[in-house]
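The complex appears here without one of its protein chains, the remainder shown in place.
Think of it as A, B, C and D in the order they're written, each chain with its own count starting at 1.
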Amino acid sequence: MSKLVYLIPLFPLLGFLINGLGRKNLSKSMIGIVGSGAVLASFVVSVLVFLDVKTNGASVVPLFPFIDVKGLVIPFAFQVDQLSSLFLLIITGIGFLIHLYSTAYMHEEENQHYGRYFAYLNLFVFSMLLLILGSNYVIMFIGWEGVGLCSYLLIGYWFKNNDYNYAAKKAFIMNRIGDLGFLLAVFWLIFKLGTATYTDVFSAASLAKLSAFDITTITTLLFVGAMGKSAQIPLYTWLPDAMAGPTPVSALIHAATMVTAGIYMIARSNILYTMAPGTQTLVAIVGLATAIFAATIALKQNDIKKVLAYSTVSQLGYMFLGLGVGAYTGAVFHVMTHAFFKALLFLGAGSVIHAMHHEQDIRKMGGLKKHLPITHITFLLACLAIAGIPPFSGFFSKDEILMAAYAKSPLYYYVGLGGALMTAFYMFRLYTLTFLGGFRGTHDQEHHLHESPAAMTIPLVVLAILSVVGGLVGIPELFAKDAHSLEHFLAPIFAGSTAIAEHHHLEASQEWILLGVSTALIIAVILYAVNSFKKYQANGSENSGVAKLLENKWYVDELYNTVIVNPLHLLAGFFKNIIEKNLIDGAVNGVGRLVGYGSRQLRLIQSGQVGNYLIIMVLAIVVFILIWFNDLTIVYYLTRLFKMA
Amino acid sequence: MIPLLLISIPLLSGLAVFLLKDSPASKALALVSSIATLALALVAVFSKGILHYDAAWLPVLGSRFSLMQDGMAKMLCLLTAISFPVVFTATYNNSYQKSAAFYGLMLLTQAGLMGVFLASDALLFYFFWELALIPVYFLCSIWGGERRIAVTFKFFVYTFVGSLLMLVGLLFVYSKTADHSFALESFYQVKLMAKEQAYVFALFFIAFAIKMPIFPLHTWQPDAYEQSPTATTMILSGVMVKMGIYAVIRWLVPMVPDAVHGHANFVIILSVIGMIYASLIAIRQDDIKRLIAYSSIAHIGLMCAAIFVQNRIGLEGVMIQMFNHGVNVIGLWIVADVIEQQLGTRKMSELGGLAQKTPVLAILLVLMALANVALPLTNAFVGEFLMFNGLFQFNIWMAAIAGISIILAAVYTLNMIQKVFYGQVAEKVTNAVDLSFNTQLALGILVIMVLVMGLYPQPMINLTKDTVDAIFVQR
Amino acid sequence: MNTTEILFFFLSALAIFSAIMVLISKNPIHSVLWLVAVFFAISGHYILLNAQFLAIVNMIVYAGAIMVLFLFVVMLMNLNAETEPQKNLWMKLAGVISGGCLLMVLVSLVRQATDLNAKKAMTTTGDIGLIKNLGKLLFSEYVVPFEITSVLFLSAMIGAIVIGKKE
Amino acid sequence: MNAIIVSALMGVVMMLSGIIFQNKSLMKHLAAAGLILLLVANLLQSYGKYVIQVDTHNLLHFEQFGIFFNTIAIVATLIYVLLSGKDIENTGVHPAEYFALVFFVLCGVTILTSFNGLLMLFLGVEIMSIPLYILTGADKKNLKSNEASLKYLLMGSFSTGIMLMGIALIYGGSGSFGINPATPEMTMGGIPKVSFLTVSGLILLFVSICFKVSAAPFHFWTPDVYDGAPSVFTSFMATVVKAAGFFAFMRLFESQSDLMGATWKILLSFVIIATLLIGNITAVFQQSVKRMLAYSSIAQAGFMLFALYAGNDLAKEGILLYAAAYSLATIGVFAVLIKMKDYTLDGFNGLAKTQPVLALATTICLLSLSGIPLTAGFFAKYYMLAAVVKAGGALWIVIVAVLFAAVSVYYYFRVIQAMYFKEGAAETSEITGGFKIGLLFVAGLIVLIGLLPSVLLNYFYF
Partner (left out) sequence: MPIQYYIYLSLVLFSIGIIGVLTRRNAIIVFMCIELMLNSVNLLLVAFSKMHLAFATANDKLATTVGTDGQLFVFFIMVVAAAEVSVGLAIIVMLYRNTHSVDINFLNRLKN
């Protein structure tokens, strides 16, 4: 079955080609069927592959040699193992739901743009699958850049709006900055080991060749790549801006694909990270910082999608925290559960936006509970999941990370818990402002409020179910022995790390206390949030102080502009207008001008006077004779000069 | 025999085209001839081993009319052979005054280029080097833009200075050969002292650096690209700049290995500076043609650096990239030409929203642009990946700094796409119509090459393997 | 000091003095006449060196024919002292200085040529300058250049016709 | 010897024919026939056939090399007469005499290719120069022509004076008028010891020949005379005559250079650089094409001096090739220039439209002059550079030379630019079909030599 793995990316690729080339000729329903069908087909194959892996274990499926030069062989091959098959399921599964959802959500678009949309979407899935399936870092990089491209295309999908274009560009460029780090890491690996294939790199013989410095640098550089792709500080600002794209795209980017690439990559390279405790600490700190930082911003955002975006950044921070403290399974677990509830949240938000006729400001919503019942229920479930209320999925995964963090250092835990509380707060602020209370929008909007069509609600329901029960694949040891089936499933991937890493185990009682306290705190925060925003009325008052700082996202974009973008722009202008024009080209033209000037001056020697000509001749004769017999010191030095040259 | 035909077909048909006064016929003949050359180039690519042709030429001077077509030459001949029909097709609707002369000169240029890539005799090489230049001089000066005369002249003198210095170098090496011969082998076998190598290196490298061009000898290029008729610009930047790179690999590296080794740092630093510098300038360009020109400088800088890292991976990358850069940049020029022909402006600030009017053009351009930024699965990725790899193995910091150009490339390329194609429809764009069939065909061929080469570059790697082997065996 | 030496110095002084007078005479006719004087002095030297043939030829051809030609031309043009405006003083100075430099350099060279110290020009004796000896050589070994000079005269003749003829 | 005799006789014939025939246009054909006769006579000599057996008493020395140069000079003159013969006829009222003078000049040229002593050198130079003074002043009504003629005469005579002083000093130092004054006779203990007199004489001789070939800083007459002389004669002066000067130069100095040591090279490199500098740089700003060509001929002289600098076999071959290439191209350009109504650069504007054939031929000639490959001029320059490189040790002067060659492109290409890229209606006098064919023949020859110099080079090795 694993042999058929190439079908998984092939279907979306075909979908891309069909929709891309036939976007003018195919009908909308046809486009929808092709687009979604392709991903569904991939999903089916993924399931088969998953089952195959579960019984038969990992394998590598070679396709063709990609680059084969002396000293460097990079095959185009697919890595089929527990980790990739799990991600395959998440991507194709959630991807399919999002495709399905999109068929309805994007129905207002013109035919050709509709086709273009689905083509991009399929390409996105294709790239992500390539990223996951690649059996070496280069193929991973192909997908890595591919998702960057697709995000660019999708964020800028409505290309008439230049703000969206800027957002798209920003996403691509920020990703590229990270990509450079990734690339350098790959170069380093190739330099040291002559290969980039996982099985070779992670083999004991190879690892022995790497010095501690090599590993630290490689992992740090890889992490830079992950920062870009998974929106960690300092490369996170593109992600909230990426909301410019259609909402299902946001779901796809934030939930199933792209942003999880960084997690996947580090999980894939877990052995390297385990061997580089310095980098691990860095990862943990950056992750934690991002988690807190993004959460603070989310507190004061009013755009429904922005809140979710910062929430994603924050959640990604948790995942990195997990990776940083060695809880690889926990991080992957959180990727999975996060995929469920974040997709659900975005799709729910999309449903709301759809109903509100593209109104995204939550201050102008409220009381949508009765108009959008299905959306409301599923959204609430997602909120509970993300907030970490047991027994929803988020609880298990987040708990696993936090516990591991506590084991490493209680400080991690406390800060992480603070973030979790904020998460609970802003999610329920969002929920309350959107669904509870009275409607604050226009009458016109209120009149048109309606529940979304089935194509949109079915994915919501499916995702809601997954959000609720998804956590059950990773029930901690605390509750039941050997109930953490995910950990067992993934064990071969992380076997190397487990062997090296030092293990901190918490006492069961300690764990219980932590769980109890955190759950209680979260519930308290939720109640507080619901209470304080239930009666919310928009008052035009400006925020001030910290609130304003938060509302403006800590002015990070402005900071980047001042510190990096503008100086670069000025430097470029300096190069273009001063160095290039005056210095370099000026020198070249100067030679020409010098010749012209010399010509005008030299011409004057030709005075037309025979007497002058002859005087010069006679003097030249004198000089010649002097040179010859070099009687004079001057002549001697002149001669020396000539000889030297 | 094939190498000889590769030169003589364009040469003879070029002369024949001159004699035709009738414009459609000359155009058609040029196209047919170029396609015939392409077929021949393909035959060469698929034939095994190194192809030779040898005839007496100047026995007195120790120079023979000898041609040699190894993998690198096959590849570059293929590039030359592909680019001409593509250019002719893409510009088929452009009407030129005195079209017979135009197409005649174009074909002569092709003959010169083929000769440069095939010659295995130094004097012959120099001959073709100039033969490729002179038709271009006339092409640019007669059919170019407003400032064509001054700009083309600058270009000509610049490169001419270079080639004269090269001539001095050739003569010097020639005077040191054991058998007083201009043959490639004799040049390879010549033993020079360290100081002599340094002289020879300087003389040759200046010539090649001007041709490539390498910072800071590049200022002829943006002007020349801007002012030339686009068909010529395509050849100039698609194929002609490869002459410099080719020449370094073919002549300089094996001839004066010690000097190459000794100057590697210097050249690489220059190249890397040039990459960043050109990329930054490209960011600030408003003129599409100049933007592409500077982008090309940046790319060439990488290729030059990758030659001088002197490792296998880097060189393989250069090989692939020579071909792929040609394909990509020709594609970009075709788009620039379409825009200029249709809308009468090249200023990005006057454009916008073209994607709404000309979706096909937009898609093809985006693909070309992505290839320009070396996105994986486009052809440029493979080459750049290998070249950066090579550079990295030479010096980590160089690679890291050069890597910034990857980011900058994304910045200016996306800027261009955004300003030209996205946003609201600009005033000048309102009447734009989508691509004509011939342009679509030309661009389509290029795009297919971009993707195929991006996904499956191995045949190209295998093709040029023998050249790389030869260079590293001689070490 | 013997007669030869006295004659030598006398003729030399005459030649140099006359030459300077050629230079500084304002009236072209005077210049011509002074030049004739130089030629006579030089002819005197030839006689001193026992080069009788050349002495005669010099007097007949140079002083006689050529200088008369000059005199004719000068008189034909009716040139006198006033017709030649003064040259720029600086230019004159420059001319004198550069000419003087050349003289100095050459003289200093000759002074350094120690191999000349022992050498003397044979005066009054030695009969190679006699017309018999010269003629023998001219019409045997040097017949080719002798004939070839006819080309020179032909072209000079044509020149005089082409250039001098009034149209 | 054949060539000397026949050319002198042909001069007389032309002179007399002016009296006998009244038909002006006949002269050109007669002259052409005479030149062919001369050519045949010259070639016969190379096979050992003589018109008259003359014992030159070792004053002249004939060798294949010189005879070959004669051939080049005669062919160049033939082409010149065929292309510009009509213009010679139209210059003044004495066409027969002009042709006669041309033959006399050729007589001087042939002497210069075979002299074996300073006497014949002197006579050759004078026989070559005096007719030129006359030809320069041939356009009697034209004040410029008059002025040029007088300037040429005065400066030419002055340089003759210098040359004679040089010869006298050499004679004083070496006791002979032989071609090798600084002979190893003077050697003392293995070290060549040359008398001060000989050396200073050689310097003066060097200077005077530099004057004849217009090497800086003795070039001053060149622009003025070339500019003032009737264009047809400028063409002749700048090509055949100048090349002959170089040939004499080579003959005289090739064997001396070793004896004269390193200082000789310094002096020569000084002259070369000055010549290249003044010729190339000054030409850049000229508005008159004729004057530009005058300066460019100085620049070309700078390149030809390399042959002297190198002083090896390659240089000898090179000077022949250079003479041929340079003469052909210059004669071609001048032939077109004479036909132009306006000698300034602007006068050439748009010539490609009105007279495409002329423009094409001119372009090829100009490309050859600038030394672009595929033209004869390339190989000419190539040989010069190769000779110096082969001689070794002077790469810097070669580099300077090529940089100046790049400058030369500037002014040559200005003419091309004017013809092809600028708008205008260049006016020419009437162009006959024969003229065009002749011009194309010249262009074809240039390209042929440029492609296969072997056709010419093989003769060096017979």
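Keep in mind that, in the parts below, a contact is a pair of C-beta atoms (placed from the backbone, for glycine too) under 8 Å apart; a residue touches a chain by one contact, two chains touch by 3 or more.
Quantities reported herein were computed from a predicted structural model and do not represent experimental measurements.
Visitor: Among the chains you can see, which ones touch the chain that has been omitted?
Guide: Per the touch rule above, the missing chain touches A, C, D.
Visitor: Could you tell which one of D:G34, D:G66 or D:P223 touches the chain left off the display?
Guide: D:P223
Visitor: Any idea which of D:K140, D:R251, D:K339 or D:K390 touches the chain not displayed?
Guide: Of all options in D:K140, D:R251, D:K339 or D:K390, contact with the hidden chain holds for D:K140.
Visitor: State which residues belonging to chain C touch the missing partner chain.
Guide: On the chain C side, contact with the omitted chain comes from 4-5, 8, 12, 15-16, 19-20, 22-23, 28, 31-32, 35, 38-39, 42, 45-46, 49-51, 53-54, 57-58, 61-62, 65-66, 69-70, 73-74, 76-77, 79, 83-85, 87, 91-92, 94-96, 98-100, 102-103, 106-107, 110, 116-117, 119-123, 126-129, 133-134, 137-138, 142, 145, 149, 152-153, 155-157, 159-160, 163-164, 166.
Visitor: Given the full complex, what residues of chain A touch the hidden partner chain?
Guide: 603-604, 606-611, 614-615, 618
Visitor: Would you write out the residues of chain D that touch the absent chain, in ascending order?
Guide: With respect to the unshown chain, the touching residues of chain D are 119, 122-123, 126, 130, 133-134, 137, 140-141, 143-144, 146-151, 153-154, 157-158, 160-161, 164-165, 167-169, 171-172, 175-177, 223-225, 227-228.
Please note the rule applied: only the chains that are shown with their structure count from here on.
Visitor: Counting only Cα atoms for the centres, state how far chain A is from chain B in Å.
Guide: Computed from C-alpha means, the inter-chain centre distance equals 36 Å.
Visitor: Report the inter-chain centroid distance for chain A and chain C in whole angstrom, where each centroid is the mean of the CA atoms.
Guide: The mean C-alpha positions of chain A and chain C differ by 101 Å.
Visitor: Just give me the whole-number Å value for how far the CA centre of chain A lies from that of chain D.
Guide: About 76 Å separates the centre of chain A from that of chain D.
Visitor: Listing for chain B: what residues touch at least two other chains?
Guide: none
Visitor: Send over the residues of chain A in touch with two or more other chains.
Guide: Each of 612, 621, 625, 629 in chain A touches at least two other chains.
Visitor: Note which residues of chain B are touching chain A in the complex, please.
Guide: It is residues 154, 158, 216, 218-220, 277, 280-281, 283-285, 312-313, 316, 353, 355-356, 359, 370, 375-377, 381-382, 385-386, 388-389, 392-393, 396, 399-400, 403-404, 406-407, 410-411, 414-415, 418, 421-424, 456-458, 461, 465, 468 of chain B that touch chain A.
Visitor: Considering only the defined contacts, which chain B positions touch chain D in the complex?
Guide: 57-61, 126-127, 130-131, 134, 138, 141-142, 148-149, 153, 156-157, 160-161, 164-165, 167-168, 171-172, 174-175, 199, 203
Visitor: Residue numbers of chain D touching chain B in their complex, please.
Guide: 367, 372-374, 378, 382, 385-386, 389-390, 392, 395, 398-399, 402-403, 405-406, 409-410, 413, 417, 420-422, 452-454, 457-458, 460-461
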